[in-house]
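Complex shown without one protein chain; remaining protein chains in place.
Each chain carries a letter (A, B and C) given by its place in the written order, and its residues are counted from 1.
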Amino acid sequence: MEWAWIAAAAPLAAFPLVALRGKWLPGRGAYISIAAIGLSFVLFWLVGADFLRRQADHFSITWFNSGGTRLALGMIIDPLSVYMLGIVSVVALGVQVYSLKYMEHEPRFSWYFAVQSLFAASMLGLVLSDNFLLLYVTWELVGLCSYLLIGFWFEKRSAAEAAKKAFVTTRIGDVGLLIGILVLFKATGSFDIGTVIQAAESGQISSGTLTVAALLLFAGAMGKSAQFPLHVWLPDAMEGPTPVSALIHAATMVVAGVYLVARAFPIFEAAPGALEVVGWLGLLTALLTATMALVMTNLKQVLAYSTISHLGFMMLALGSIGFTGGMYHLMTHAFAKALLFLGAGSIAHGTGLTDIKDMGGLWRKMPLTSTLFILGALSLAGVPPLGGFFSKDEVLAAVYHNQGPVVLGLTLVLALLSALYMARLVFVVFFGPDRSRESGVHAHESPWQMVVPLVALAYLAVTSGAAAFYLPGTGEGLGQFLFWEEGEAFHPLWWLIIASMVIVAAGFVIAWGIYQRGWRVARALEPVARLARRKYYMDDLYQWTIDRVVLVFAGMVALFDRTVVNDGGVNGSGGIVARVGKRLRYHETGRVYNYGLVMAGAIVVLGLMVTLLR
Amino acid sequence: MLSVLVLVPVLVAGLLVALPSGRLRALRSLALGAGIVELALALYVFLSYDSNLGGYQLVERYRWLDSLGVSFHLGVDGVSAPLVLLNGIVLFTGVIISWHMKPRPKDFFILFFTLASGVFGTFVALDLFFLFFFYELAVLPMYLLIGVWGSSSDFGTFIRTKEYGALKLTLVLVAGSVLVWVGLLAMYVEAGVGSFDLLDLEAAGMSVGVQRFLFPFFMLGFGVLAGLWPFHTWSPDGHVAAPTAVSMVHAGVLMKLGAYGLLRVGISLLPEGAHAWAPVLIVLGTVNVVYGAMSAMAQKDLKYVVGYSSVSHMGYVLMGLATLTVVGMDGAVLQMFSHGIMTALFFALVGIVYERAHVRDITVFEGLAKRMGLTSAFFVVAGLTSLGLPGLSGFVAEFLVFVGVFQTYPVLGVLAIIGAAITAVYILRLLGKVFFGPLNPKWEKLPDATPREGFAAAVLVATIVFVGVNPGFLMRAIDSGVQALATRL
Amino acid sequence: MAVWLGFGVLAGATVAGALGTVTSRNVVHAALFLLVTLIAVAGLFLMLFAEFLALVQVLLYGGAIVLVLLFALMLTRIRGTAASLDNPQRPLAIVAALATVGLLLGVVLSTQWPVQQPGGGPVGFPQWGASLFRQWAIPFELASVVLLVALIGAVVISRPGGEE
Partner (left out) sequence: MIPVSAYLAVSALLFSIGMYGVLARRNAVLILMSIELMLNAVNINLVAFSRYLAPGEFTGLVFAVFVITVAAAEVGLALAIIIRLYRNRATVNVDEIDLLKW
């Protein structure tokens, strides 16, 4: 297990190699990159197998010392990190293989794969890191890679803007994360996550500090995991190449936040107030963005909002002490969402369309892609027996056990909404009439390099439900695996399961009614829909804040600097000297005896001072 | 070895004086040779510094003015060794960048190397008289370098001529030096050991009252050169007016002289004074960080953005020093190094763009990355360093400063971290505006950096990445130096 | 008593000559008053047993310098009223001079001078010469250099030609 670090190091090593020497490498560097992430994937199996025979463990090397504080690079091998290692490496591998064909005509092909490698490396490093310092380092690198990849087509103004928005928004959250880490360091004197958790559990840290720290950590998670009100960057992130969106939305970047909360879960548990905030914010985010997903018409945008909604759902799960449910949902969502995005990429690749208003009847033209896409959508909607269904129920159970009826009710509404928007996608895109004049002409299936990852992901999306009961190699369910010490079996609540199935079915029926039969429900909800379509004016509010508050304030500071500090302080003091000099120079009469008189007077005065004061 | 390091640039300047001004090739080879020699020497000095041993090493001492207790005493400790290396790197790349310096290349290099000598001297002097002497030697050539070879900016309502920049810089810095000099003399008298030698003064010690009285002289005097708010305006104006290589050395190294002096003279000789004044310094440092970042956001001139970002980043150095904790000061010293390399890179790149486009107005640029891929890539790296991205040198430094500040003044730490976020905003806005987006057809013909320029920038980028990935390379020395220093606090 | 008489005469001549020099309405008279003072000071030197200095005083001051001053007066041919010899700040100058004299006299008279065994005879020329050319040889040579430089400078400055 000591070599688990190679899982992160291999793609990291591939980055400079491919970035600098990509042109001369096999497959313009892509093969190197894929080999590296493949190695990580293999290592996941080796580490996993090895892990099952041993205890959780962590290893570290000193990065550098400062003032007696050891700043270390270390990794932790425990159920959570092994689990995440698997999800990240498999999705990254799939995305990279898919990109091979999807991106082949790009002039910056090597660069793309180089950054993909770095992205994977950072995310793997993030999930493996055993201390907050390395976690923050990789956390930021993940942000960087998303910046580079979203802005991959930087010649496009919108892509450049989206990249900037993603980086800045997550950076705002990172301020919180960094402060939180430092608060914890101040309280415990250590960056080591295990040490901090121990201190938190043993009550060494005052509960006030702990709550503040937990909330600050959560602020970081809000940024990365696009929780309200820092969710605005994620929908724009679709400006990047579609496989990038798949990677960001599924296995890297956005799940980092959820992972962080999970990793620091004992800290949150010790600060119940913070946990409550996590739950409520998650729920709020999920509901808000679910409504937005309902009204957006760009395929990738709908998927993006659904991602946020599901992330909120995961946060809700964690906030309801549903650790297993949250992490389980993370996995099923990752597979399904990667599948959906890659599928959307295939659709765009095959038809050149991105807006669902132009699509329709694709089922007939791209049956394979459609089938796979629909599988992903059903999984996310929570249709049994796909993965999403089980994880959703696990979350619902946690909510039921640990939250009040209001939250449970809202969660069920959320389940309805999420079934509704997925059903809407399915009905509008794949069924019904062809709404575009040209798409029918050249719609075609994607080449096999793109289909293989889709199939693999679909397989995972479908079968991941089984993990609840049986995880290969462990002989037990996911819950017991994740909770290494105190196993937690999958314990279904039958009435809840039936209720959720009914809700999903209702969602599909309603969607069928509205989008296939033309029910006039939407008309009544038009004001709300308009609000949702304008993204609840959140983007406008932020834009306004930046333009009218931040920039104006910056302008005022600069003006202050120029006028008060510079013109007033610096030039002013110079001016005073000049003015005084201008006055004083008339005292230079040029007559020697005037000077002499002053000298004489001064000598007399000095002499008097010396004699009298002696 | 250290005296060679300090004297070679002056000797080269002397040789250049003798060189006929028409012989460009000889001039350049001499300058480049000197740059390489200095880089090698600086590297040697740094590598031969044994951080396990600690203390002052490579010490040289020649008697000079016994009656006043002045001797030519040189040596490096863990704090100055990395800064010597920094100056070696910046000097070397600065020479490469100013390869085609016009007009009067000979005079330019004469002054440039004089400046370099002053900077090296300040870092290695262990005698306060010579420390001050070299400090002045480093400041004064700036006046001519900016006034003669600089460039003016004209934004209609906002005009700054190079003469104004040069004058302001020199006057403000000299005003600072006056404070320093008064402080030094007062310290010389008060310590009562009749010596300007740093080690003697360290051993002498002064009463608490005297230390508290004297510390502000150094805090303000050296602080001015470090860009301490509100005495910072010379710095953006000076940087903007200066020619590329001078901006590099100036923002890269010269501003560090201030912080270095504050640490070496102020904090280490007047620990009680430092304790008394640290709250003031750290508040001003925080103002530097946030205020500099806000100002940078509002700038339209590419160089002004970088100039104000320097003000902001030097704020971290001041904050780190003001924590008076080992971690914080470690971070401050590392930030000096990191910021030096980063700003040098920034100014080199801005110079490359300016040389080709002849404007620096951010609003007229768009999509340069398409034509100037290499320049843009380097610029992005510089920008990312500036906003504290892990894996690049700035992060480790800022992180340590934050750790230090959190141990002493958590609220200010929060503000500083917010300042870092503001940095991200303006840097990313700048990158997005200037380099990304569709290419403005006006810049269709803009050539990318030449291999020579690219090499210089690559050296700096490599340093940034190397230090960012392996900060232990510098931290071992810095930590040993700072720890030795902190025992006096 | 005779000593006091001699001192009184010499001191009176010194002061009177000086007053004449600074108040005289005629420049040549002023120069002659200066001569009186210089000679009287030489006398004071004699009373202090500094014959050599007295000699130098008479020869150099009384002879050479006053002569040169007279030459200068003749060469510059000052015309104009006597009043124009004084400048408008004369009253203030009187005040300043009185203040100075008060200050100096106050100091001189109130100080307990550490007088050592006065008297003794005149200083022997041999010792004096030995001291000047042994102990003070280098300053002496420097003084001659100063004189030489002054001489050359005077020649260069007063030579006709040059500007205007």
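Criterion: a residue touches a chain if its C-beta (ideal position, glycine included) is under 8 Å from a C-beta of that chain, and two chains touch if they have at least 3 such contacts.
What you see is a predicted model, and the numbers here were worked out from it, not measured in a lab.
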Displayed chains contacting the withheld chain: A, C
Touch residues of subunit C, complete complex, unshown partner: 3-4, 7, 11, 14-15, 18-19, 21-22, 27, 30-31, 34, 37-38, 41, 44-45, 47-50, 52-53, 56-57, 60-61, 64-65, 68-69, 71-73, 75-76, 78, 84-87, 89-90, 92-94, 96-98, 100-101, 104-105, 108-109, 111, 113-120, 123, 127-128, 131-132, 135-136, 139, 143, 146-147, 149-151, 153-155, 157-158, 160, 163-164
Subunit A residues that touch the omitted chain in the full complex: 585-586, 588-593, 596-597, 600
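Note that only the chains that are shown with their structure count from here on.
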Topology of the chain contact graph, where touching chains are joined (line, ring, star, complete, other): line
Chain centroid nearest the full-protein CA centroid: B
Rounded Å distance between subunit A and subunit C, as computed from the means of their C-alpha atoms: 97
Contacts with 2+ other chains: residues of subunit A: none
Contacts with two or more other chains, residues of subunit B listed in rising order: none
Subunit B residues within the subunit A interface of the complex: 158, 168, 171-172, 230, 232-234, 237, 291, 294-295, 297-299, 325-327, 330-331, 367, 369-370, 384, 387, 389-391, 395-396, 399-400, 402-403, 406-407, 410, 413-414, 417-418, 420-421, 424-426, 428-429, 431-432, 435-439, 471-472, 475-476, 479, 482-483, 486
Subunit A - residues contacting subunit C, complex: 591, 593-594, 597, 600-601, 603-604, 607-608, 611
Complex contacts: residues of subunit C adjacent to subunit A: 87, 89, 92-93, 96, 99-100, 103, 106-107
